[in-house]
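The other protein chains are all here in position, but one chain of the complex has been omitted.
Right, chain A next:
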Amino acid sequence: MLRFGAIAALRQARPAAAKGAVLQGARAMASASDAVTIDLGENVFDGYNIDVPSSKLTMGREELVGLYREMQVVRRLEMASDSSYKHKLIRGFCHLCTGQEAVPVGVESALTKKDAIITAYRCHGFTYMRGASPFGILAELMGRKEGVSKGKGGSMHMYAPNFYGGNGIVGAQVPLGAGIAFAQKYRGEEACTVALYGDGAANQGQVFEAYNMAKLWDLPVLFVCENNKYGMGTAAARAAANTDYYTRGQYIPGIRVNGMDVLAVRQAIAYAREYAISNGPMVLEMKTYRYGGHSMSDPGTTYRTREEVQHMRSTSDPITGYKQRLLDNGVATEDELKAIDKEAKKFIDEELARAKAIPEPAAAELWDDVYVAGSDVPYLRGRVPEETHYYS
């Protein structure tokens, strides 16, 4: 995917080694003069049958600012999705992660590109963090041919290298994550798979099937529950007998993480990744919050109060909180961060404008990729006999 703008340039300019091996990268940074040690404070982690990660971490200044930039881009991306939906440029289902940005950004910052991610339908942030451009994501949302899935997937079905989607069926991606992790282990790769699901999906039977297989075979998989407190419109406690999702692996150790703190997410994933590669699965619960409704057709205010949403925005916002942390630790100045905000907005505006200009895929694409070309069925039917598509 082509990338435009200063942010895209910065993303590309990020040293490959730092993305290739974040831990080593972080250590290298730590030895540099611009390294900053940050105390995450108390109670950011709860452990279940395992010690929690250190609450102190040291990172380079540039990397710290980079996390801020990425969260801003993800938020702007979702704002652009929101407005495009309201302008009827995006149709169908669309689930935004506004409020939850710290999870995709924090998870990705602790992984290497050899690690795999698979998630559910709230996937725009992860798709971007895995390397897709906002242009490709927005074009996909609008069903345009240069979208990340050629316009044929839409909001729920976005992919990137080692990002296995983008899955529409609640909980169905979790056993796939176990399979992906098995392949990594089979090949002897030093890599893990992060399989994400929501607090609603946590009650699906197949999640427990996947837990069992993963522990039985000690697969390097991190089961990450993004607990945003509501499964669609049902409060977690009304659906789950045990809402301590990090303990629900029973025989699998777990960590609960403040999912509104990007550094806590990063620290926990880095710790869990090391653990998973040498020991086997772990269950992580990211306590987070979505500001919008479950999807675009849900105003998000019938099962919770406006005050609750407002309260979360003003006290727990992942971007505002992180901004304050950067200022408090002298990592960046107010002006620098403001410049990033502006830059992010401009970047997304440009990407959106480009995406809007792209046409829809040709109608003939309807028939492509049902089967591998050359191994197709002889024909697929259209609306009328004349439309029957013959492959050979």
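We adopt the following convention: a contact is a pair of C-beta atoms (placed from the backbone, for glycine too) under 8 Å apart; a residue touches a chain by one contact, two chains touch by 3 or more; residues count from 1.
Please note the rule applied: contacts and distances are computed from a predicted model.
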> Just by its UniProt name, which of "GPI-anchor transamidase", "Gaa1-domain-containing protein", "Vacuolar protein-sorting-associated protein 25" or "3-methyl-2-oxobutanoate dehydrogenase (2-methylpropanoyl-transferring)" is the chain not shown in this complex?
Replying inline: "3-methyl-2-oxobutanoate dehydrogenase (2-methylpropanoyl-transferring)"
> Which residue from A:S109, A:S133 or A:N167 sits in contact with the chain not drawn here?
Replying inline: A:N167
> Which residue among A:Y85, A:Y128, A:Y159 or A:Y246 touches the omitted chain?
Replying inline: A:Y159
> Looking at A:A120, A:L141, A:I180 or A:L222, which makes contact with the chain not pictured?
Replying inline: A:I180
> Touching the missing chain, which residues of chain A?
Replying inline: 116, 118, 147-153, 157, 159, 164-169, 172-184, 186, 205-206, 209-210, 212-213, 216-217, 368-372, 375-378, 380, 385
